[in-house]
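A single protein chain has been omitted from the complex, and every remaining protein chain is retained in its original position.
Naming follows writing order (A and B), and every chain is counted from residue 1.
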Amino acid sequence: MSAIIEVKDLYKEFSYYEKDVGLKNSVKNLFLRKKLIKKAVKQISFEIEQGEIVGFLGPNGAGKTTTLKMLSGILYPTSGYAKVLGYTPWERKNEFKRQFSIVMGQKNQLWWDLPANESLYLNKCIYEIDDRSYNETLGILTELLDVKDLLKVQVRRLSLGERMKMELIASLLHKPKILFLDEPTIGLDIISQRKIRDFISYYNKEQKTTVLLTSHYMADIEGLCKRTIVINHGEIVYDGELSKVNEIFDNTKIIKLQFESPIDIKSLENFGKIKEVEDLKATIEIEKSNVRESIMELLGRFPVKDFTIEDIPVEEGIAMLYSKGGKSLEKI
Amino acid sequence: METLKKALKTLKRYGFIYLIFIKNCLVRQMEYRANFFLSLLLECCFLGTKLIYTFLISSTDVNLNGLPSESIFIFTGSFLLMTGFYMAFFYFNFSNIKEYITDGSLDLFITKPISLQFMTTLRYVDFSTMIPNFIGGIIILAVGWQKSGVEVSFIKIAGYIGYLISGVIIAYSVMLAPQLLSFIIIKGYALGEIADALWDSNSMPMTIYSRPIKILGTYIFPLFILSNFSSLFVLDKLGAVNIIWGIIAPILFFFLVRLMWKNIIKRYSSASS
Partner (left out) sequence: MKKFKKYIKAFELGLQSSMEYRANFALSLISSVFPMIMQIFLWTAIFFNSNDQKILGYDYVHMISYIIIASIINKLVSTGFEWDISEDIRNGGLNKFITRPIGYFSYRVFSFLGSKIMQLAIVSAILAIILTIINSNFSLGINPARILLFLLSILLALLLNTFLCILFSSAAFWMTENWAAFIFMNLLTQFASGGLFPIDILGKRFMRLLDFLPFKYIVYFPTNIINGKLQFEEIFIGIALQCAWIAATIALGKIFWKIGMKKYIAVGG
């Protein structure tokens, strides 16, 4: 059983020039500039089977988009190996291009001033789709995404959510075997986000299209992916079932409290780890299993005006993952 | 035989896609009618200034290093036709290239199973700058043709059109090159300015230039081929060497710019973040 995507020791570094602020430095820049190197992706390896939906999770700048660009052939790696559908992506063979699609949130491939169907037709010609398949696929996709009557509307008049749907259709006309999605729900309202997620999930089940999705929204990954690869600072920090990651996150909850009058900080310490204290506000970390009990006691003991129970933010969770020796949870 | 069939099929496909580009651009321009007409009007003004100058120079009745003053109209006409063609089919694409880099569109183009160079350099067609230059160019050309007493023969017309085509290919190759260099020099919009300033050096017959410049502009950075060769041919003043060079040069420089393109894209794919 060979994987549809194979990545081994993929490494990518960028060089760039430093620019300091201020007049003096501008003059300095006339003569010499400091060259810096950023290591975006540090020898990552993983394999993906056909039909999987895998999420790439990580904070901004972690290397998700860079990895995706290498897998789609946009960037050459500095070193390393990757095979997608049996092809080396950066060789950019046309046969390879005809079998995958990439959609980047906030970047349009559709012509802005023209109705969506014109751009779709252009794609038909570019991917050499025959009339019958085109009409059939178009019909199905517009039905699924409920945009049939929007085909004749100019892209610039569509809402962000509708545009995203059109982008997805444009990328699926040629029935690709692999779909790369880079931050597909960024900027969308909650309802559109959900609709897009449902669609991708459905499409993946029906067509067995392999989906690789990057996001920094947990909700995206939770909604779609069984497996998630967590990337931080260019390294894979976790690769496995999402539920296990959730366990780590879910073990701890954050309680934010607002008080009517000043309280004794010391007595708060009994409840959990105090993260932040300020005037009449406090933030505590509490074990999930203790949350209900703790809340009831807190409300009883202290003059609580308002409180919220929150999850650990992704970035922090990942940092936790890192420091808790995330490596021990890798590759189940 | 197989490769020929395949080549024809690809040509047909690209031709069809190009027609879609043209259609899309036409629809788009008609959307923004005000912009279209303003642009058209402006281009007419530019045309006007060029014509005023041409008439002025020809009124001095002086011969320009071997060319009678009436012949200047042929040169201006050819120049206008070339400008029209360049502005319509190439200019806006070339100047958009740096946009594509900064907004990431280039990345999306790369993933499509179609020649990146084709997509990037030919995607847009502009009709507002095409029309005044084409119409003005043909009229002035006709005026000059008649005034200079050139006969209307099949050879003359075929040769003229032939060298015009050669000029178009040279225009594509030679004007794309500076834009590609701006990949490496970030924010180098002035490179485009230089190329555009050089373009206008064709508005007068190349006979006015000194020998070193003529050689530079014909054989090394061959902008002069653009409109001079076709005009000189029609006046029987295109030497034997240049008759041949006018056929070889476009092929050579197109090939060179293609190599340059591939190289630049490779760099881009290795570097960009």
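The working rule: contacts are C-beta pairs under 8 Å (C-beta built on N, C-alpha and C of every residue); 3 or more make two chains touch, one makes a residue touch a chain.
Remember, it's a predicted structure, so these values are computed and weren't measured experimentally.
In the complete complex, the hidden chain is touched by one of B:Leu41, B:Ile165, B:Ile215 or B:Ile248, namely B:Leu41. Within the set B:Ile74, B:Ala88, B:Leu164 or B:Met204, the residue that contacts the chain not displayed is B:Met204. Only one of the listed residues, B:Leu56, B:Val152 or B:Ile220, touches the absent chain: B:Leu56.
The omitted chain makes contact with just one of the residues B:Leu64, B:Ile140, B:Ala249 or B:Ile264: B:Leu64. Chain B meets the missing chain through residues 34-35, 38-39, 41-42, 45-46, 49, 52-53, 56-57, 60, 62-65, 185, 187-191, 193-194, 196-198, 200-201, 203-204, 207-210, 213.
Here is the rule we use: only the chains that are shown with their structure count from here on.
Centre-to-centre separation of chain A and chain B, using mean CA positions: 44 Å.
Against chain B, in their complex, chain A makes its touches with residues 14-16, 38, 40, 66, 69, 72-76, 90, 92, 94, 97-98, 100-102, 104, 107-109, 111, 113-114, 118, 121-122, 125-128, 154. Contact residues on chain B toward chain A in their complex (touch as defined above): 13, 16-17, 20, 24, 27-28, 31-32, 103-105, 107-108, 110-114, 266, 269-273.
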